[in-house]
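Pasting a structure below so you can have a look.
Then we have chain A:
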Amino acid sequence: MTGQRPSTEPLPGWPGVPVPSVSPEGVLAVDHVARWFGNVVAVNDISFGLGPGLTGLLGPNGAGKSTLLHLLAGLLEPSAGSVWIDGQRAWGNPRTYRRLGLVPEREAVHDYLTGREFVLLNARLQGLADIDAAVARAIAVVDLQGAADRAIGTYSKGMRQRIKLAGALVHDPPILLLDEPFNGMDPRQRLHMMDLLRTMAAAGRTILFSSHILEEVERLADSVLVIYAGRLAAWGDFRSIRRLMTDRPHTFTVRSSDDRRLAAALLADPSVFGAELTDGLLSVRTSDFGAFTHAVPRIARSESISLFELRPTDDSLESVFSYLVRR
Partner candidate 1 sequence: MVAPDMARPTALAGRVQRARDGTTNGTVAGATAPVTLAAMPLIALDGLTKRYPGGVTALDGLTLDIEPGIVGLVGANGAGKSTLLKLLLGLIEPTTGTARVMDLDVRHNGPAVRQSVGYMPEHDCLPPDASATDFVGHMARMSGLPRSAARERTAEVLRHVGLYEERYRAIGGYSTGMKQRVKLAQALVHDPRLLLLDEPTNGLDPAGRDEMLELVRRTGSEFGIAVILASHLLGEIERVCDFLVAIDAGRLLRAAPLGTFTEHTGVLAVEVETGSDALAAALGARHLEVVADGRWVLVAFGGEGTYDLIRDAIADLGLSLIRLELRRHSLEDLFRDEVPAA
Partner candidate 2 sequence: MTASRGATTDRLPDAQVRASGPGGSIYDLGYQGYEGPRLGREAAIRALFWHTVRSCYGIGRGGRAKIAPFTLAALAVLPAVVGVGIAAVAAQSGEVGDVLEGNSPIRYATYHGLVSTLVMLFCAAQAPELLGRDQRFGVLPVYFSRALARLDYAVAKVLGLIVSLSAMVVIPYAVLFIGRVLVAPDPIEGLSEELPSLPPLLAQSLLTSGLLGTIAMAISAFTPRRAYATVGIIAAFLIPSIVVALVAAMLSGSIEDWIVVLSPIDVLDGSNAALFDARADSEAVRAANLDPLAYYGAALAGIAVAAGVTIRRYLRIAA
């Protein structure tokens, strides 16, 4: 995956904003953006950069994800700070809408339009040159050729999501913002959508998608942005985030040919501070991830104990997320 993790090198002219060090096509920079509605602060001083690849946007309900996506799309004016798209301000800039496609979760589509008409509408609004080809291509990408001439009112929820995506893709934007793109899709459609997003990201598109289904985000996204109460709680590859949580010890479960002897041997190692045998499973607690993972195979070998299974118990996006938002 090509450098999607926001680097910490600020680009000239954008003070303090970490921006990925790849080509400036499809690059978002968010600079101390805030948005309030009266007394309600929906987004509070958020800064990050985004480049090609797949990034997941996570957060509890009400954390500000939808507001953030609308700010990024240039549809909401920031109350403070600014959003930059390829070096230009997002808000109030018609060129923004050419550079990105937004698929919001809630906004309804006119039920009486057919799928094709809806995509056509978007194409016309974008002022495209070769409209029919673009429409056909977008519909083919989301695999709705069969249903394109039916009214959207007859579509299932998953199909609506896909036609909205086609509408957002018709002008071939380098940046895609998707709010819960898998909502309502059955398992096969989810797999197809995941493949589609992976392909588009590999081709160099910048894709930000929000989702509550963390097992899917874990497999799909190269990095994540975690929003909590309007603030950015963390960004990056979730494994790296987990390593950064040094105040939370890591727990591993182990199955071996001699758990008890292994436990004793591991406790002798300075990286381990706890070992527990329950229900035929050995749990080991360590505060030094690196040292422990390095020591385990060596200790097992020197004790002539076979290792059958080793698993970190909280090395998943779900665990990382819950640690971040449940302080």
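The rule is simple: a residue touches a chain if its C-beta (ideal position, glycine included) is under 8 Å from a C-beta of that chain, and two chains touch if they have at least 3 such contacts; residues count from 1.
With respect to how the candidates were assembled, all candidates are chains of the complex that A comes from, given by their letters.
Please read these numbers as outputs of a predicted model, since none were measured by experiment.
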Q: For chain A, choose the touching candidate in this complex from 1 or 2.
A: 1
Q | candidate 1-facing residues of chain A, complex | A | 58-62, 154, 156, 184-191, 212-216, 290, 293-294, 296-298, 300-301, 306-312, 315, 318, 321-322, 325-326
